[in-house]
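This is the structure I have questions about; it appears just below.
Note that one protein chain is taken out, while the other chains of the complex remain in position.
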Amino acid sequence: MAEVQGLTRRAMLGTLGAVGVAAATAVTLAPRAATAQALGQNESVDAALKRVFGSRAMKDGSGMIKLDIPLIAENGAVVPVSVEVNAPMTPQGYVKHIYVIADKNRIPIVTRAVLTPESGQAYVGANIRLGETGDVRAIVEQSDGTLLQVKREVKVTVGGCGG
Amino acid sequence: MRSSGTRWLSLALLAVGCATAADRPDASRWTSRAIPEARGDIRTEPDGRRVALRYRGWTTHDFGRFRTYAYDDTRPEPPVQRVEMPAGLVGDPGRGRALFLNRTKGPCTGCHLVPGADVWPAGSVGPDLSTLADRKLSDAYLYQQLWDPRVVFPKTVMPPWGLQGVFTPDELVHLVAYLQTLRGPAVAESDPDRNPFTRRKPVGFGDNLDPTNNPGVLRAEAAEGLWSAAGPSGTSCAGCHPGGADKAMRGVATRYPRHVAAYGRVMAIEDFLSVHGPGTTGRPLPVESAQNVDLTMLIKMASNGLPVAVDTTSARAQAALARGRASFEKRVGERNHACADCHRPDRGASKFLGGRFLGDVTAGLTRHFPTWRTSLTDVWDLRRRFQWCMTPLGMNMLAADAVEYAELELYLTQFDNGKPMSVPGIRH
Partner (left out) sequence: MSDIGKVRLRVPSSIKAGDVVRVRCLVIHPMERIERDKAGKIIDKKYRYIDKVTVTYLGKTVVSFDTTQNISENPFFAFTFRATDPGKLAVTFHDTHGATYEGTADIAFG
């Protein structure tokens, strides 16, 4: 039988330029300065938005923000998300923060990415947990304080027979 | 260089009288080398209750009443039963709807769509029942359908719910009352994903071979240490198979499962490791142990990109394939389901079972096993997947290394022939 492209795992890693790095497990060096208040709080999404953004206006970001997330999540434990913002990243003006928020999670704020002009592009991705079907938002804060938002409903699905 | 111990073992097995080529393997002669929770054992408690020993978190319910894949389980399918609807019971449609959606029963929505924004996710294996009452079928007809649909549709995949005792007669009366409320016209669908006939397919979890995407790859890489480490008898896998696992094992996994003469049975890599490991390095590698699964991944990864090439032509292979196919089509368990009912293209394959899109056996379903399970943060080999499937079906599982499973796996693997291996997979 003709051999299909014989990519062994090692060869595959080489092509992708993967760098496997062993971990350095260091237990507490200097204790980190305590953050003012933990980002993730057990609260409603409205309370979370109020706490973080006060009553600042939030513009519709759908022209600029691409929120990439499966609209049906096969399970709530691992939902891949990426956010890409079509906006400059220069010292004169750049995307400073990207928030990912899951409305129905008991702790709605999932993560805040902090970017700099050296990031080159406003693009971040991560795997998130969703407690149940609900809206997922990406909120972008620019260096001049402008806030923009997009959101999508993600349905969390489940099997039909116990699986 | 094989140790003399292994040669003795092989001779002893032959002396005991292994099955000849065409005979059905005497599955009862195989002593399981699986970890305790993977052996399919049933324990009798002091109070007489029978309790199943399964993986942590799985039900301990004994389904001994229902037939299994075991070759010596010759119990027939439950006989088709015609019944009368009980008189004097008034069905409550509200209770019927709750039963229809109840996940500890069917749920009926696993296969059937009905109206309601709270119906998520319904399946498409069975017909859409949203306007069933328009057909003006009698209560008695519907009751019979739920009790044992085979009276009406002899080849149906729908379980005989009443016959098997999943629903009581009272509950079935409530269900009939509910079904009789499902009158048209059908409400326009506001969300195409709610309806399994228009729902978008799952997108999967991306590149399964990317170590920055699939934690399963890291587990397999860790097994390289095990490959090189000396076992209790002082030898290592690497000792007999030098050059690194990816070179020494290249192409090997493409031929499994296969008949292994020394043990007189069809074996997958997992089965073979459980006897080969202790026989050579002295290291026990019980089936379903993390070490066995991780080494299986490592060995299979050495064949990534190479086409699966299991023997399907020898007389022995043909006999095993025939038995595997019979298992695939055998109706088993409380649900009286066969693998074929969900995974054959003329039945459930490529339809939704609840929220799960059912795989088509003819497309080849084995070449990504063992697979990382994102919902469980663990690696599952195919045997564990079989054992899991059996549990909601209401069938006691066999030992993970049972010959029946190996031959079923061979039957499935033939559809992967010619397609490139890609281990580990990544699935929900």
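Letters A and B mark the chains in the order given here, with residues in each chain numbered from 1 onward.
To be clear about the criterion, contacts are C-beta pairs under 8 Å (C-beta built on N, C-alpha and C of every residue); 3 or more make two chains touch, one makes a residue touch a chain.
Please read these numbers as outputs of a predicted model, since none were measured by experiment.
Novice: Among A:M58, A:I107 or A:L147, exactly one should touch the missing chain; which is it?
Specialist: In the full complex, the listed residue that touches the missing chain is A:I107.
Novice: Going by the touch rule given at the top, which residues of chain A touch the chain that is not shown?
Specialist: So the residues of chain A touching the unseen chain are 14-29, 31-32, 35, 38-40, 42, 77-80, 82, 102, 105-107, 109-116, 118-121, 123-129.
Novice: Name every residue on chain B in touch with the hidden partner chain.
Specialist: Residues 210-213, 215, 217-219, 222, 374, 377 of chain B touch the chain that is not shown.
One rule holds for everything that comes next: only the chains that are shown with their structure count from here on.
Novice: Note which residues of chain B are touching chain A in the complex, please.
Specialist: Result: residues 103, 107, 109-111, 120-121, 123, 125, 193, 199-200, 202-203, 205-206, 209-212, 217, 221, 246, 250, 301-302, 304-307, 309, 352-356, 374-375, 377, 388-389, 391-393, 418, 420, 428 of chain B touch chain A.
Novice: With touch defined as at the start, can you tell me which chain A residues reach chain B in the complex?
Specialist: The touching residues are 1-10, 12-13, 16, 18, 20, 70-72, 74-75, 77-78, 80, 133, 155, 157-163.
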